Every structure is written in C-alpha cells, then in structure tokens.
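One protein chain is absent from this view; the other protein chains keep their places.
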Amino acid sequence: MYYAATAAILVTMALALTRALLGPTVYDRVLAVNMFGTKTVLLVSIVAFLSGRPDFLDLALAYALINFVGVLAVLAFFQKKRHYERPR
Amino acid sequence: MVTLFGLVLLTLLVVTAVAIVITPNLFVAVMLMSIFSLLMAATFFILDAADVALTEAAIGAGMSTILFLSALALLAEREQRSPGRKWLPIAVVALTTLTLIYATFDKPRLGDPSAPVHQHVAPWYLEQSPVLMEMSNVVTAVLAGFRAYDTLGEVLVILTAGLGVMLILANGRPERSRQGSAPVAGGLRHHLVPRVVGQLLIPFIVLFGLYLQFHGEFGPGGGFQAGAIIAVGIVLHSLLEGEAAGRAILPTRVLVGLMTGGALLFCAVGIAGMLLGGNFLDYAVLAVDPVAGQQLGIHLVEAGVGITVTSTLVAAFHAFADREPAA
Partner (left out) sequence: MIVDVLSFVMLALGGFFVFMGGLGALRLPDLYTRMHAASLTDSLGTILTLGGIMLQSGWSLATVKLLTILFFLMLTGPTASYALANAALLSAHDPGAGTAPATET
C-alpha cells in the first residue's frame, strides 16, 4: 500500500508540474509550486518510512517550513513589483 | 521499485529543465527552478543521500528562490534575446552532451561494491569513523574531520561571495524610500493572517535550524543546512515586518562581523591545533582524550560554518531587497 500511495503522489507531482507549465497567470504557477512542495513533503515522509530510517524525517520537516516561506516571498516581491509598475 | 521512482523523478526533471530554457518569462523560470530544486532533492533522497538532499532543499528551494525573486523584483520580466548566430552554441552543447553520454557507458552500476570509488579511502573512512571519532554520521566526520581543509576552503569561498555581493550592491546606509510608506519598507505588514502565522513560525524555524546544527553528528544535518534554515527564518521576519525592522535587528556591521567571525573561528581551531603541538586542523590534541578532542574540534568547526553561512545569506538578501527598481 505504501507503493500505491507513493505512485499516487508521483502522479500528482506530474500533474502539478503540468499546471506550472501551462498556467496562464502567475498565480496558477505559484499554486502549482506550493502543491508540489507539500507533495514532496509527503513523498519524503513515505519513502523515509519505507526505507526504515525514521531520522530522514528531518528533511520533510525542513521542507514543510521552507515551502511556506517561499510562497510568502513570491507574494511579497510580487506586491513590491506591482507597486513600482503602477502608472503614475 | 526505487529505480522506477527514480526514473519518474528524472523524467520530470528533464521536462522542467527544458521548460526553464524555453520560457521567455523570467518569473516563470524562477518558479520552475524552485520545482527543479525540489525534484533534485527528492532524487538525492531516493538514492539514500540524506545530507545532500537536505542541503539542496534548504538552499535551492529556499534561499535561492528568495534571492532570485528579490533580484527579479528590480528588473524586467521578459528575457532579452541577444541577436546573433545560434548554431555555434548549439553545436558545442550537442558535442559535449554526446561525449558525456558516451562516457557513461563505462560507468559501474549503482552501489556496485567493486566500483573504484569504493576501493581507496572510502572503506578506511567507514572503518575509522567509529574508532577515531565515535560519530555515527560519517558524512559529518569526513566533511569536518578527515577533510576539514577542504571545508575551510568552502567557508572562505562563501565569505568571499558574501563580501563581493555587499561591495557591489550595498551602500553604506540603507536607501530610504522616496515615496514614503512604500511596500518596500512595509513588507507584508498589512496582511494580518500571513503575518500572525509567519511570526508564530519564526522561532520554530530557528529552533529547527539549531537542532540540525547540533544533531549533525548523529543524523542528517550540519553547518551548511543549519545555516541555510536559520537564514530562511531571519529572512521570513524581514519579509513580514519590512526591511527597516529587519535591518534594525541585524545591522550590516553585525552581519559582516558574523561572516568574518565564523571563518576566523574555523581558522582559530586549526591554529590552536598547531599551538598545542599537532598539525594545522589536527583535532586530536585539543583535549586530553583524542576522541573527545576530535568531537570538540568538529563541533567548533561546524559552528563556524553555520555562522558564516547564515550571515552571508541574510546579508545577500538585504543587499537585494533594500534596493528599489530604477524608475
């Protein structure tokens, strides 16, 4: 059953990547990257458990924290850019 | 099974790489670079290289994306195509690719015990780490102990990069916004929900970074990963509260002091080894018991690495984020 869950997560990662490639607006791509990040956390958790080494779960924890900061950074800089591009 | 997962991840990697090269919009390219880093981290993880995967995730998908975004906020979004002949670069790249693919035909299979890389020093390190250093993470033992001279070079490279960025970009005093209360100085201050949740997370991020720093002897971790994660925590604070608050907490003087202090700590450990009768970076003479000496030396050296990496990444972020785009 672990293998089936891992396969589902890998397929979802491929779907999220397609959305990142296709998405017409920027926000679609940011959404896809956020989704990709949480799926990576799940993938790493399952594989860490499958290979019987629970100390590899630190990687999943690190990634869960970093993904959030990445999304906030995108939004902060996009806001900055929009402020400067506004017609005066 | 692992091979199948690895193949899927590598296929996605190729697709992402091709998309990064093709797209003319640089913002899209940065987002796809973040996905690329994640795929690399997952691939390293499936191949059982946990330290490398942690470093790739922390630096590639974390700090690198933030630095690219802060640089991109100052520039135009569309790539500027340079006019000129396209066939020469394509020919060079194609020739190099074919040569590299030909060179992989002779590669030993993954994990083959009779491969050349497993024959010379690797078995010695694996046998001697528990004996000489009593450290269960062989990666840290090799990085900070057996090959510490190499790591000293890496720390000096990071220090040079940080100083270079600051010399090129930063002014003596931070730029004041000419429009008054611009979002440059505001950050995400006006957005309540992300601000509250982000502030709640900052101590956990820094604590987790410290955990990785000191736990590096027993599990995946060490100075580089911890430095990147603590830097992400400090940068999160700057993103939420604005640049002025971020600068008030860690002024430029303090950052430069920390950068050089970390590298100096590393060199000081080496010189202390010499003064106590051993060679440069010989840790066995640092304490009465050689094993305790090795562990003390590795702790100090990793602390130096962590301090330098954190302050360099935060200084680079401030150097980019403080500027305003040319009007």
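Residue numbering begins at 1 within each chain, and the chains themselves are lettered A and B in the order written.
Everything below uses one rule, namely that contacts are C-beta pairs under 8 Å (C-beta built on N, C-alpha and C of every residue); 3 or more make two chains touch, one makes a residue touch a chain.
It should be emphasised that the depicted structure is a prediction, and the values quoted were computed from it without experimental measurement.
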Residues from chain A at the interface with the omitted partner, ascending:
1-2, 4-5, 7-9, 11-16, 18-19, 25, 27-28, 30-32, 34-35, 38-39, 41-42, 45-46, 49, 54, 57-58, 60-61, 64-65, 67-68, 71-72, 75, 78-79, 82, 86
Where chain B meets the left-out chain, the residues are 188, 190-191, 193-194, 197-198, 200-201, 204
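We adopt the following convention: only the chains that are shown with their structure count from here on.
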Report, in whole Å, the distance between the mean C-alpha point of chain A and the mean C-alpha point of chain B.
19
Can you list the residues on chain B that touch chain A in the complex?
1, 5, 8-9, 12, 15-16, 19, 27-28, 31-32, 34-35, 38, 41-42, 45-46, 48, 50, 53-54, 57-58, 61-62, 65-66, 69-70, 72-73, 182-184, 187-188, 194, 198, 201, 204-205, 208, 212, 215, 218-221, 225, 229, 232, 235-236, 239-240, 324-325, 327
Which of the residues in chain A come into contact with chain B in the complex?
3, 6, 10, 13-14, 17, 20-21, 26, 29-30, 32-33, 36-37, 40, 43-44, 47-48, 51, 53, 55-56, 58-59, 61-63, 65-70, 72-81, 83-84
